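For this depiction, one protein chain was excluded, whereas all remaining protein chains were kept in their positions.
Moving on to chain A:
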């Protein structure tokens, strides 16, 4: 399998004589090619005057020496406890690994060089996993492989990108956006359990409000009477209409005004009318509706001396 990829890469490079590669790159590829196909360099040194031959020989020889050294040092570190191996076995393994390592490196160079080589996608051999099995002596790479293991995901990136996104269900640690701060929002306020009689006007739907009022029409006259020490932020004396105006529900307001004929000028303990709430909370549509009602007194000032219209932005 590795050999197929190697041969494919070699064939591709041979077909790309048009590439103007730097000499260092050409020599590195040459060295890996020779090591992969012929093994370590045993030829005599050419005359120093034959510049090209000499450079090629040197690359072949030195790269081979480097690989041998790297492989033997990593072998020593990983087999210090294995005493049964004989010298000859070691030599065989080293010889085998030098050519394999050269193949892997050749393929890697061709891939990294981005010279247009694409291997037949039916192959599922992953260079990086082969590199790991080779025990290259690159400590960092070993660590990385220890983490990655052998990639079992056979689905191609292109295919994955074309599929609809399905978020991962399990909360397995995913470092893929590790540096993202996450987006903080306001923490939920602490609230005691239970509902109060004005709940429907505060957070329920119109239907909930209709039902609550049908069951007990007297609710429309109810005012907030919660003890202020329990609810430091609540305003006393708010009616259902005040709440509906604050939350900006035109349908609830119409229900209260048109069906239940509530007092449109009711004052809470701050002297605010429902119209004050509609204006201050920024519901122009609602304010316009209230202002269109003849019964609504638009001149009422709250305890701060403000008319409702003065709160409109």
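In this section, a residue touches a chain if its C-beta (ideal position, glycine included) is under 8 Å from a C-beta of that chain, and two chains touch if they have at least 3 such contacts; residues count from 1.
In the analysis below, contacts and distances are computed from a predicted model.
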Item to check | Undepicted complex member, UniProt protein name, chosen from "Glycylpeptide N-tetradecanoyltransferase", "Ras-related protein Rab-13", "Eukaryotic translation initiation factor 3 subunit B" or "Small ribosomal subunit protein mS29" | outcome: "Glycylpeptide N-tetradecanoyltransferase"
Next on the checklist: Can you tell me which of A:14, A:47, A:114 or A:292 touches the chain that was removed from the display?
Outcome noted: A:114
Next on the checklist: Going by the contact rule already stated, which one of A:34, A:252 or A:276 would touch the omitted chain in the full complex?
Outcome noted: A:276
Item to check | Sole residue of A:38, A:199 or A:263 that reaches the chain not shown, by the stated touch rule | outcome: A:199
Item to check | Where the unshown chain meets chain A, residue by residue | outcome: 108, 111-112, 114, 118-119, 126-128, 131, 138, 140-141, 143-144, 146-148, 151, 153, 155-158, 160-161, 163, 165, 167-168, 171-191, 199, 202-203, 226, 231-235, 238, 242-243, 246-248, 272, 276-277, 280-282
